[in-house]
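Then we have chain A:
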Amino acid sequence: MELILNILGAIATIVLAFTVGMSYGGIVRKITARVHNRMGPPWYQNFIDAFKLAGKTTAINHGIMQHFGPAFIMVSSIVSLMIVPVLNGGGWFENLNFGGDLIFLLYIMVFGPLGMALGAGQTGNPNSAIGITRGLSQMVGFEIPWVMALVALMVQFDTTSIVDIMRIQNESGTWMMFSSPFAFIAAVMAMLGMFRYSPFDIVGAPTELASGPVSENGGKYLLTMMSSGSIFAFVKLTLYVDLFMGGADNLIILVLKTFALYMIPVLYGIVSPRYRTEQSIRFFWGWPTFFGLLAILYAVFV
Partner candidate 1 sequence: MVGSPVLLIAIPLLAAFLIPLIGMIWKESVRLIPGLVLAFMLVSSASMLLYVTNNSTIIETIAGWQAPWGINLVFSPLTGFLATLMIFLGFIVWLFSYRFKRNVDFEPAKKYFIFLMMLVAGAVGIVITGDIFNQFVFIEITSISAYALTAFYTGRNSAEASFKYLLMGSLSSSALLIAIAIIYSQLGTLNMADIADKMYLMPTGYKITALIFFFMGIGIEAEIFPLNGWAPDAYTEAPGPIGAAFAGIVVKAGVYAMIRLVFTLFDIPNSMQFLVVIGLVTLIVAETSAIKQDKLKRMLAYSSIGQMGLVFVAFGIGTAEGVFAALFLMLNHAIIKPLLFLSGSYLVFNSKEKKISEVNGLGKHMPITSLLFALGAFAIVGLPPFSGFWSKLSVLTAAANEGMILIIALVLIVSVVEIVYYFRVVNRIYFFEKSDNVVVQKPRINAMIAMLILGSIILVIGFDPDIVSIYLHKASHDLMNTREYIDNVLSIGQSLTK
Partner candidate 2 sequence: MINDKNSQKIVDILQNWARKHSLFVLAYGTGCGAIEIPPTMTSRYDAERFGIRGAATPRQADVLLITGYLTTKTLKRVIRVYEQMQDPKYVIGFGSCTINGGMYYDSYNTIKVLDKYLPVDVYINGCMPRPESVISGIVKLQSLIAEGKANGAAKYKENLDWYRANQKKIIPNWVMPEYNW
């Protein structure tokens, strides 16, 4: 019985994440359009796209890994969703986040890119492989400040559990973004790379690489990747909210907080051109890493 409830809870979480993530995607398109002084598509455009993709035939494949690649990505996003606490105090959305260990999360989060890389690799499209190498390189770039920020948090509170960090924030009443500002800055700068909006959209790079890793994937593959991306966006935003903004007591607050946070990469991206890969990597090893170092020093000495 408990197991069934757990599974239902998990499904509810997934549906929530999917909905929120997809809506955010549409809203971002809308906002981008407004910034460009356009009308833009409706906010639910992504749902339409998803539904359409589900209805497209998938007549060809390039081998088994092309099937498995998107599945790997889904594993990554859904399992990380299971780990990250959605709300303070759990409830329906308390899935596998017993302790919600950060290091496990870090690793399961990179599972997806690697799986996607395998799927993209088998298609044999050179653009896919180029996109993958760019993506992995960029990941090495932004993981450094991101991990530094996380280490700073772990050090500060002697825990690697997200739930603990949330609890501590609630007990002390201050959000982490104020009590350890440098970690927040480093993490947010890393977030720019994580969301792959301009100027860090070097992986997809539509005009350059013909959408990169997904260039051979249409229909269901694209749908899976899209939904995975939406869920993953939700996971990342929720994680940031949990870590730096004290989590959320109910869904509305969660949506508000995540949305506010989401605007940072989106708005930064709208007005930016694209970096070259090595520029992007060097960007992350510049100021963000410096802030990360500051964060660690701050955590150790303050």
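The candidates came about this way: all candidates are chains of the complex that A comes from, given by their letters.
General observations
The working rule: a residue touches a chain if its C-beta (ideal position, glycine included) is under 8 Å from a C-beta of that chain, and two chains touch if they have at least 3 such contacts; residues count from 1.
Please read these numbers as outputs of a predicted model, since none were measured by experiment.
Every option in 1 or 2 comes from this complex, but the candidate touching chain A is 2. Listed in rising order, the residues of chain A touching candidate 2 in the complex are 29, 33, 36-42, 45, 48-49, 51-52, 55-60, 206-207, 209-211, 214-219, 222.
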